[in-house]
Structure formats: C-alpha cells, structure tokens
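One protein chain is absent from this view; the other protein chains keep their places.
Moving on to chain A:
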Amino acid sequence: MRAFTKITALVAPLDRANVDTDAIIPKQFLKSIRRAGFGPYLFDEWRYLDHGEPDMDCTHRPVNKDFVLNKPEYQGAEILLTRENFGCGSSREHAPWALEDFGFRAIIAPSFADIFYNNCFKNGLLPIALNAQIVDSLFKELVEGYRLTIDLETQKITTPGGKSIGFDIDENRKYRLLNGLDDIALSLKHADKIRAYEAERSKRAPWLFAD
C-alpha cells in the first residue's frame, strides 16, 4: 500500500450528500477480478452521457461537460471535497480503488459511511471528516486553482489563506497509513494470541471448533 504523509493538491468540489458506492463505481464494473483499472469508470453514470460497460475504451465516450470532474479547472485534482455520508451503500472496495486509481489521495466530508471509511485506509486513501460548517466554508472559499495542504503527521489541513484546520484520526490507522503497512503481516505477528484465544474459546463454545 502507498504511504500517505503530506500532500499539497488541487481540490475538486462534489456538492452532493449521500453519494453512494453505486454512484462511485456502478455494479457492471464489479465483475472485474482485478484490483486496478477502475479509475476511468469512476462516477461513470455522472461523467459520461452513454452507458458504460467493463473494458470499454473511455477516450471516445461522450462526456457530461457539466460534471465537476470533467471541467478543465479540476483536472489533476487529488483532493475531493464533498458532503454528508459519502460512500454509503454497498461494501464494495472497488469504490476506493476507483477513487485512488483516478488520482485522488484524500476526501474531505462532514461524514462518511462506516464501511467505505474503513476501506479507504486499506488503499492509501485518507478520508477526513470535518465539522459540516467547516466543510461548508471550504466549499464557499473554493475558487479556480484552489489547493489544500494535508499533513497526516501533524493532522493539519492548511488553506491557501494560511488558515490551519485540525482533523482527527485513530493512532493505529495513522501509523499504518504513514508507513504504508500491510495489515495482515501486522496481525500475524499476534498469531500466538489468536491461537490462545481459539484454545480458550473452544472450551466455552466447542461446537464452533468441532470441524
């Protein structure tokens, strides 16, 4: 997994609440058995005027020019600014895969759906939940070329005007993201504890260990 330390990047505003994972990556693309290559289909139904199918060459598809990510001023954006409950709906990790593959490194919103939030950290994507009024103020001050600096180590966002905004993150998640660590390798370091748990539990609930 790619580590996340500090970025200064262009911000794209997606001014909608309850953006669901079906919108982030429609189901037909979930038929892929690969982990990469979802970026061209991110927000497929909003980005394009035709119906997308897996393995389609997107370079010649008719584009919805009104959709924010198609506007010239937001090309190369790495930070997505959006509204409440981003990522609600299905557990598909294809949603963060598509966002990451498209080029996003961080998402700022007042709140995130729990499973999506969790999935982001497994893919080097930093979801930042800020107070709704602060998010609203960022939407209001966003102008062409608006860039934010996000520093994970100090847990601070710096606006172009020099204002500093702190954000919360679990220590454990922060450590893993800063170092790009593989969760499984970390958990397997505790293999003895897992075995001890199993031994103890099998006395209390032997039917779960009968096979």
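In the analysis below, contacts are C-beta pairs under 8 Å (C-beta built on N, C-alpha and C of every residue); 3 or more make two chains touch, one makes a residue touch a chain; residues count from 1.
Basically, contacts and distances are computed from a predicted model.
A.B. asks: Out of "3-isopropylmalate dehydratase large subunit", "Phosphate transport system permease protein", "succinate dehydrogenase" or "ABC-type quaternary amine transporter", flag the one the UniProt entry gives for the chain missing from this complex.
C.D. replies: The UniProt record for the chain left out of view names it "3-isopropylmalate dehydratase large subunit".
A.B. asks: Sort through A:P62, A:G76, A:G162 or A:P206 and give me the one touching the missing partner chain.
C.D. replies: Per the contact definition at the top, the residue touching the missing chain is A:P206.
A.B. asks: Touching residues of chain A against the unshown chain: what are they?
C.D. replies: These residues of chain A touch the chain that is not shown: 15-18, 20, 22-23, 26-28, 30-35, 45, 51, 54-55, 83-85, 88-93, 96, 111-115, 118-119, 122-123, 170-173, 183-184, 187-188, 190-191, 193-194, 197-198, 201, 204-208, 210-211.
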